[in-house]
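Data block below; observations after.
Heads up, one of the protein chains got dropped from this complex, but the rest are sitting where they should.
Labels run A and B following the written order; every chain starts at residue 1.
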Amino acid sequence: MKTKLDNKLAYLLMSPVLIYLLAVMVLPFGWALYLSFTDKVVGMPARFTGLTNYIELMRDSIFWKAVWNTIVFTGVAVFFKTVFGMIMALVLNEKIVCRNLFRVLLFLPWTIPTIVSVFTWQWIYSDVGGVLNHILLQLKLIGQPMGWLAQPDLAMISVILVNVWRGIPFMGIAILAGLQTISRDMYEAAMLDGAGAIKRFWFITLPSVKEVAILAGVMTTIWTLNDFEIIWLLTRGGPSNATQVLSTLSYTIGFLNMSLGKAIAIAILTMPPLIMLINYVTKRSLSRE
Amino acid sequence: MTSWMKKTVTLGLLAALAAGCSSGSGNGESAGTGATDNGKKPTLTFWMKKQLFEEQNKLIAERAKQFGEANNVNVDVEIIAYEDFYPKWTAAIESGDVPDVSFFGYQEIGQFYGRGVLEDVTDLIGEVESKGSSISDNIKQAVTFEDKQYGVPFWSETQVLYYRKDLLEQAGFTAPPTTWDELREMAKTLTDTGKGQYGIGMGYGKGNSDAEFLTRGIIWSYGGSVDTEDGKTVIVDSPGTVAATSFIRDIFLTDKSTPPSALGWDDSGNNKAYLSGQAAMIFNTGSILATIKDDNPDLYEKTGIAPYPAGPEGVFIPGISNSLGIFKQSQNKDLAKQLIAYLLDKEWYNSWIVEGAPLTVPVYPELTKEAVWQDEKNKAFVDSVDDFYFLGYPGPYNPKAGEVFNLRIVNDMFQKLMLEQEYTPEAAVKDLQSKIQDVYNP
Partner (left out) sequence: MENNSLGKQIVVYTTLAFMLLCALFPLYWMLNTSFKSTGEIYRLTPTFWPEAFSWDAYAKLLNEKGFMINIRNSLVVSLTVSLFSIAVSMLAAYAISKLKFRGRSLISKGILYAYLMPRAVLFIPLYMLVSAIGISNSIYGLMLIYPTITIPYATWMLISYFKSIPVEIEEAAMIDGCSRARTLRSIIFPLAAPGLAATFIFAFTLCWSEYLYALVIVTKTADKTITLGLSEMIVGDVFAWGPLMGGSIIASIPVIIMYLFTSKYMVSGMTVGGVK
């Protein structure tokens, strides 16, 4: 029905956002982009070196290890966050006693500043006075304390666990809000028509929250891909680069070694998959009219 | 329905405005008012590392303020945690918005000197020494580049051996180990994996700086190196390095006298190990001693302190030297120099250092004769300064050595060594040689 173009109105409404983003983000982006083609080191002027940074990175095996780790970390974490988030949303959408209380409680992991949850988990994972090992030992599930952050494979699982624990409420609440927008009438009508619980879920619930779920999922993916604090504070990328992801590698090269040009090059190399994700989800969202 | 939104927005904005207006006006704690544009009173910014003891932080802030009053200058003192300095320095240097005086570890002095952002303070040191007392030579050496100093040494820290006197006695040892071999023997005897107790707590987590220092201390004492002699040719691959590497590996894999989880320890890992009784011996700075004095007097009594054990080539202690430096981009360099001199006034300086004993060690050897340093537990800290060696040994300290340290190349290699059974010390050292070579000659 709305086939005429609403250019003026649209741009008017979007102007605050556009002005802000252009004013604050464009220059920094440009600065960073330019520097990735130089040999910039903190404190010294930059010399244009073309693709040197990129070539050096591609030749470095640690770079590729970081790429792999990033894929594993992001893929697994986002998967679990989505699944558990969906479960959380469904459960909280039901009529249960003290529902509001439970909503607040399940939301808590997200409210705690990241550094705090990292330190708490570090303490839980600890081999000295760490409660995780203690409980597993008591339950006789393991024979001796495990080095959650000391063994390469375990370390990856440990950092993923913290990221998932922290991130579930985001997916959960985002999907829940979407569930809330579904009119009860639709469910009633469906029930009157004889549809069972699974059918109702598949044909009413899922389609309605699909938009929100996919969007929240993409958002989570972007954030998880760029996630830095959790891994940095828990393992710094170790042991032996087992949890080295692109963001931690970038930080190490950029700020401990002050090779800014190279560090930014890493960030830029991370962009293609992000751009593809963003393009996909925006196209999808916008085309569904 | 939109009225709630309007109300909230209005309230929020009003609250923000109100809070914003009041945050500027004094809460008593904040530093100076900042504006220097009217040219009347200049503002000096001083970034200082956060010390473990709150008392030290307060004292130095007060002293800086006093300087301000005495010289009609606004002094902004900011106490910052060490790890937080890196991004702040980077942002400051790039934007030109630098503090006038800043704390620097000696590695950073090297790195920043290499970038040409530090002011030459050789004259200032001369001045300070003539007014007060002389500063140890080897400490000055660490911040000397091309015969000029770029940082004024402010305090040192040293790693020592902490040992449980009671556990050692139980096992029949009346004195702490004086050589690495003795240490190894004692560690073996003191290990009881059934009880979860280990002889020595040595960590190799990726963020671990304790390990980087300790490993170097051991390697140097075997005659090896992780750097160069002339600043250019990397001499890592040597019998000394291999011997030291085998030694450490044996403690982990053959004797198994360290906790297996130590491979994931950060700097607080060995603290935890010692405090909980998991490890009978560890190497650390004075931070632990200072905390258990208050929190755990019982453990304090049972703790013995000794300097690093000796290797075949002697005792080599990785020195930690902290300085105050001035950025070239600073607008108030003369005032900055005066502030530093003011902070190194012997009397006040002594009162400050003593608050942090035994973690903070004075740069004036004269002050080590004070009573506090003669205490049995504190003596080892000051005695170690004479055996200080710095990154880059046997060559002089240079920025590349600092880079090798920051990249945790040594740590990484040892982690791999402990994790892979077939990786031999010889192979590991060869890899180390080539990786460090890449840093020196990219």
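Here, a contact is a pair of C-beta atoms (placed from the backbone, for glycine too) under 8 Å apart; a residue touches a chain by one contact, two chains touch by 3 or more.
Note that the coordinates shown come from a computational prediction; the quantities given were computed from them, not determined experimentally.
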*If the hidden chain were put back, which of B:S268, B:S330, B:N378 or B:N406 would touch it?*
B:S268
*Who touches the missing chain here, B:N71, B:S287, B:N350 or B:Q437?*
B:S287
*Touching the absent chain when the full complex is considered, from A:P45, A:P113 or A:G143*: A:P113
*asked:* Could you pull out which residues of subunit A are in touch with the chain that's been left out?
replied: 1-7, 9-11, 13-14, 16-18, 20-21, 24-25, 27-29, 31-32, 84, 87-88, 91, 93-96, 100, 102-117, 119-121, 123-124, 128-131, 134, 165, 168-170, 173-174, 176-188, 191, 197, 208-209, 211-212, 215-216, 219, 222-223, 226, 228-229, 247, 250-251, 254-255, 260, 263-264, 267, 270-271, 274-275, 278-279, 282-283, 285-286, 288-289
*What residue numbers in subunit B mark contact with the hidden partner chain?*
1-2, 5, 8-9, 12-13, 15-16, 19-20, 23, 27-31, 47, 50-52, 76, 78-82, 84, 87-88, 90-91, 94-97, 196, 210, 266-268, 270-272, 275-278, 284-285, 287-288, 291, 295-296
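By definition in this document, only the chains that are shown with their structure count from here on.
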*What whole-number Å value describes the gap between the mean CA coordinates of subunit A and subunit B?*
34
*Which of the residues in subunit B end up touching subunit A in this complex?*
86-87, 89-90, 93-94, 111-112, 115-117, 196, 204-207, 259-266, 272-273, 276, 278, 403, 406-408, 411-412, 415-416, 419
*Which part of subunit A faces subunit B closely enough to touch in the complex?*
41-44, 126-129, 145-152, 155, 235-241, 252, 254-258, 260
